[in-house]
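The block underneath contains the structure these notes are about, expressed in structure tokens.
Missing here: one protein chain of the complex. Every other protein chain is in place.
And now, subunit A:
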Amino acid sequence: MSALMIRDLHKSYGGLEILAGINLEARTGEFVALVGPSGCGKSTLLAMIAGLETVTSGEIWIGDRLVNSVQPKDRDIAMVFQSYALYPTMTVRQNITFGMESRGVPKAEQAEAVKRVAALLQIEQLLNRKPGQLSGGQRQRVAMGRALVRDPKLFLFDEPLSNLDAKLRVDMRTEIKKLHHRVGKTTVYVTHDQVEAMTLASRIAVMNQGSVQQFDTPKRIYDRPTNMFVAGFMGSPAMNFIPARLTGSTSIAVRAADGSDATLALAAPLPAGAPKDVVLGVRPEHIYRFTTDLKSRKPAVEPIQAPVELVEPTGAETLAVLRLGDLEITGRFEPDDAPIMGETITLGIDMSRACLFDPATKALL
């Protein structure tokens, strides 16, 4: 059974359309990430699921209940906000019990629930402090505690890690993943950080301009993005887009740095009716230094000459900016095997991992 079902959801303010026909579904226990650039409508969608924004048209189902006109408090949800939204004048304990108190839960039961959640999140020693006396990570934990204590059907996270510094963000990301593993609640998680989405989610909805571009597992989204937006948004450094021309049913030609055409064999034949001009999408990690040994291990690797314009060592890997025709592409190399600035190397492009897009529709071929 699905814990959350969204059908043809629309939202507009006056004439401005924010969400244009969203279809989404989260199975019980699933972790769904909504990811996209700012202004794509992901936070609005989350607010609509929470009941903080009205629905223009379409349906939102939580469990087996249509909740379009149900008050937020009756939706059986809990939410963690970007700013944490802890009540500043209350202690941590009061923050956690505020919801139960509003609902008239007996005191003994409240105390029991606080104890359980505090133990789960290891915030027992903070219970009598005020939010102002907590660090960013502790506040984050308390905000999660306030959500967890309700034992809701659905957990909503609105960019919960974006106020933390880089190191803490990684720690808390791990913690959220562990927590989800332990509690097993259906979760909808909004983020603009594609790494967060990839690491946490069991399925990702990539959004742009008010519609879901692709809704699939992280692996499928990374390997087979349905269009150039998804391909460019997910992954860092971004996928390289190289204009190419069909020269047969199983080969394409791309322009090399010296202006000549290089022919690359495709790993699989294109479907009939593919356009003459295509865009070849290659992720930086699928670009290698070409050797015969590599060719024997990965038969789909195709060679092409490219001058090295710039080398950026990051420690764990070395990024190289390479010239191809009149555009620059990025390759990711082992530091030991990295090219040197100024040399021209023979690249091996793994065509079995490459994607081809239609430049007119931007869709995957």
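By our rule, contacts are C-beta pairs under 8 Å (C-beta built on N, C-alpha and C of every residue); 3 or more make two chains touch, one makes a residue touch a chain; residues count from 1.
As a working rule, contacts and distances are computed from a predicted model.
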Chain not displayed: protein name in its UniProt record ("histidine kinase", "ABC transporter permease", "Inner membrane protein YgaZ" or "Fe-S cluster assembly protein SufB"): "ABC transporter permease"
Option from A:Ala50, A:Val67, A:Val92 or A:Ala244 whose C-beta touches the chain left out: A:Ala50
Omitted-chain contact residue, chosen from A:Thr54, A:Ser83, A:Ser260 or A:Ser352: A:Ser83
Residues of subunit A in contact with the chain not shown: 47, 50-52, 71-74, 77-79, 81-83, 85, 87-90, 98-99, 102-103, 129-130, 133, 146
